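For this depiction, one protein chain was excluded, whereas all remaining protein chains were kept in their positions.
As written, the chains take the letters A, B and C, and residue 1 is the first residue of each chain.
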Amino acid sequence: MADLNVSLPGLNLKNPIMPASGCFGFGREFSEFYDLNQLGAIVIKAATGEARYGNPTPRVAETPSGMLNAIGLQNPGVDQIIEKELPFLESFDVPIVANVAGSTVEEYVEVTEKISRHPVIQAIELNISCPNVKEGGIQFGTDPKTAAHLTEKVKEVSEKPVYVKLSPNVTDIVEMAKAVADAGADGLSMINTLTGMRFDLHKKRPIIANETGGLSGPAIKPIALRMIYQVRQALDLPIIGMGGITSAEDVVEFLLAGADAVAIGTANFLDPYICPNVIESLPNTLEKYGFSSVQECRLKGE
Amino acid sequence: MADLNVSLPGLNLKNPIMPASGCFGFGREFSEFYDLNQLGAIVIKAATGEARYGNPTPRVAETPSGMLNAIGLQNPGVDQIIEKELPFLESFDVPIVANVAGSTVEEYVEVTEKISRHPVIQAIELNISCPNVKEGGIQFGTDPKTAAHLTEKVKEVSEKPVYVKLSPNVTDIVEMAKAVADAGADGLSMINTLTGMRFDLHKKRPIIANETGGLSGPAIKPIALRMIYQVRQALDLPIIGMGGITSAEDVVEFLLAGADAVAIGTANFLDPYICPNVIESLPNTLEKYGFSSVQECRLKGE
Amino acid sequence: MMKEQWMEVLNNRPIALDTYEMTLHGKLASSMTQPGQFLHLKIGDGFRHVLRRPLSIADVDQEDQTVKIIYKVIGEGTKWLSQAKPGNQIHVLGPRGHGFPVENVADQHIYLIGGGVGVPPLYYLGKQLAENNRVTAVLGFQTKDAVFYEEKFQELGETMILTDDGSYGKRGLVTDVLESKMDLYYSCGPLGMLHAVTRKLNDVKGYVSLEERMGCGIGACFACVCKTTDPNDERGYRKICKDGPVFPAKEVVLWQI
Partner (left out) sequence: MMKEQWMEVLNNRPIALDTYEMTLHGKLASSMTQPGQFLHLKIGDGFRHVLRRPLSIADVDQEDQTVKIIYKVIGEGTKWLSQAKPGNQIHVLGPRGHGFPVENVADQHIYLIGGGVGVPPLYYLGKQLAENNRVTAVLGFQTKDAVFYEEKFQELGETMILTDDGSYGKRGLVTDVLESKMDLYYSCGPLGMLHAVTRKLNDVKGYVSLEERMGCGIGACFACVCKTTDPNDERGYRKICKDGPVFPAKEVVLWQI
């Protein structure tokens, strides 16, 4: 059977599949569907310094082969997450990646400092790209200097490797990747959502109360693949790839593009069993295309 | 019946629907399916100074609710287009928009100079955004200064109004729109395709010979709507909207976002009758949502 | 407890203007005991529609292992449902959420207050309540052609129909006829109606069922939250898909933005 192991900074994965941040909460709900120990890793929902309620509803809308979301980083705050959510995750033998967000460099630093100390957390995913919160998200994710500065500061305090999650809403993704790489990022996570909109024909206004939302799902897969490929040509940094994955074939496509592991977001909503299903079919799919391991497939893309 | 008339610089449209550039050739093939006089306008395939063969094949790939293309501006060159294609279009009572492309400012200027003189051409669509041709396309479409300079030079020679077609592969679409508006653009056309990729799992390489291609179709609709909306908030310039339109409902959505007229590209491939079908159902669809005219719907979005 | 299954369409018929009643058959039906819960339905093949559609359980027959849903054709998802033929399979996740509390409710005079496609869950609820209680249904519809299930509700108790345009029953809004001297009410319908109902029946104990656009439908994505009225509430919000869709009328904020 094809070897699914992947070894990345801080993350020893039994397989390259992890649920993406924001699409899996803190794992509780999905643990009622299947044994979370099957997962390669789990990326938990974004943590901020204080509790946040997020944006007004409606927060989601459907688009062709995709969806928009503008949750607005609703979360109970880093302290509550550490106190109430992480203990539950301790009971699983799965590396946990903490997604860190904030409105200021100080907030990112504070959250990273706190959460990266927790033994269950194996890596930090720095969410510089959430386009929904007006007070800063867009800045961090689209300006290379600001992103580099943030990465540097977070790296200074983080006790775990830091994966910077890139926003696709930029002219030059390679420039962004290089900036955070030079600033010390241990890896990249890409892509976050593309900013989009839908209109309610009856109400004659945007469906999403926040007007714009982040586009995710299969619709964005070709953009994710292109960006990962471009960054892979330019850099050697580990990449956790995501954007529209719904099948083991998609995973192979992301590996060929240059991803080292992948995350599945939106597809969890339509099929709560998508992660274990993809993990189950991955070995056969790899073999079908002539690969004896994830590693071999990943290198083929070079 | 709802009034479909739209009046834009150079373009008196009996309805707001036109086939998009590159998806309709020079009209000949579709004229065998229906009477082209039904169309609001026709945007013809990009013209360059000399004939171009374009990229190697495969040039297209399918993606979820979308497709990639890397045709590479294949066309017989502006002189042949004027000599062999435009006479055919003269026999229809439909405004023709000439899509102009090039690798240098001089080429754009030359092509515009020649084609804008032709009586059948009512407007120029300046294709600053085709991301497939390496020798310049990307530069023009993603750098505001270069785009503004090009617009200025083309405006100097054009005998017809110039609509600048924006690339969505940018961090700040409003900045691009403002730059070309200040440089004298009479209108905007948006959006062109987003750069994407697919991989062939059997061949282990990109499906498109050119590696990357332009993503179009329903998948990009939410991105098109967002960019049109953002530009509409910032500018008063007429906008021809496009990106994934497949129905009269989609047209209403684009009008609400701020488009004045729309173009349909990819959908022509799946349904060659899509343009007349959408035109036919538009009056009822407008009325269903309480509008007595395209104009009224368009203003509702403000 | 977390279940998903293909269910077979037994019947799918128009029962009012743009409104269909679909009967689904499958083992999943046996877990659908609580009125007010919803089914989360997959639309079409593959991932063209990445979001499931929430539809309330309108009736369940445990013996036949069938469940009924009643839905109005709104957009692409419900249009697709309306075209399903007997024998087709539909992928169902459910039953989801927390429904109307019915345990230990006896000897009460109860209002069932529904508006439009908020009516369906009240029928399965009413069937359970009518056994030990007196039930009065107040159902509002836009127009005559939109009315459905009137006779079925009459079998449960007194039933008043109102239409916005007066083309059937009484003209007006449900709140026009509501009286405060009831023991309990259960309501489902548009937010504006729920808001008016809770104000009018301010002194009566009641439950409301809320709607919101959903992402996951299982409590993981925070798409479907609503605010709590109590400023000291530990979380400050509820998830409609998981904590709801039914809430005590006083617990959640019905009018915001």
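Heads up, the rule we're going with is that a contact is a pair of C-beta atoms (placed from the backbone, for glycine too) under 8 Å apart; a residue touches a chain by one contact, two chains touch by 3 or more.
Everything numeric in this text was worked out from a predicted model, so none of it was measured.
When the full complex is taken into account, the listed residue touching the unshown chain is B:71, out of B:71, B:109 or B:262.
When the full complex is taken into account, the listed residue touching the unshown chain is A:64, out of A:64, A:187 or A:206. Screening B:30, B:108 or B:140 for touch with the missing chain picks out B:30.
Among B:22, B:49 or B:238, only B:22 touches the chain that is left out of the view. Against the chain not shown here, chain C presents residues 44-46, 48, 80. The set of chain B residues touching the chain not shown comprises 22-25, 28-30, 32-33, 45, 51, 53-54, 56-62, 64-67, 69, 71, 74, 76, 207, 209, 217-218, 246, 266-270, 272-273.
One rule holds for everything that comes next: only the chains that are shown with their structure count from here on.
Central chain assignment: A. Criterion: smallest distance from chain C-alpha mean to the mean of all protein C-alpha atoms.
For the pair chain B and chain C, the distance between mean C-alpha positions equals 45 Å. Touching two or more other chains at once are residues 64-66, 217-218 of chain A. Looking at chain C, residues 47-48 sit in touch with two or more other chains.
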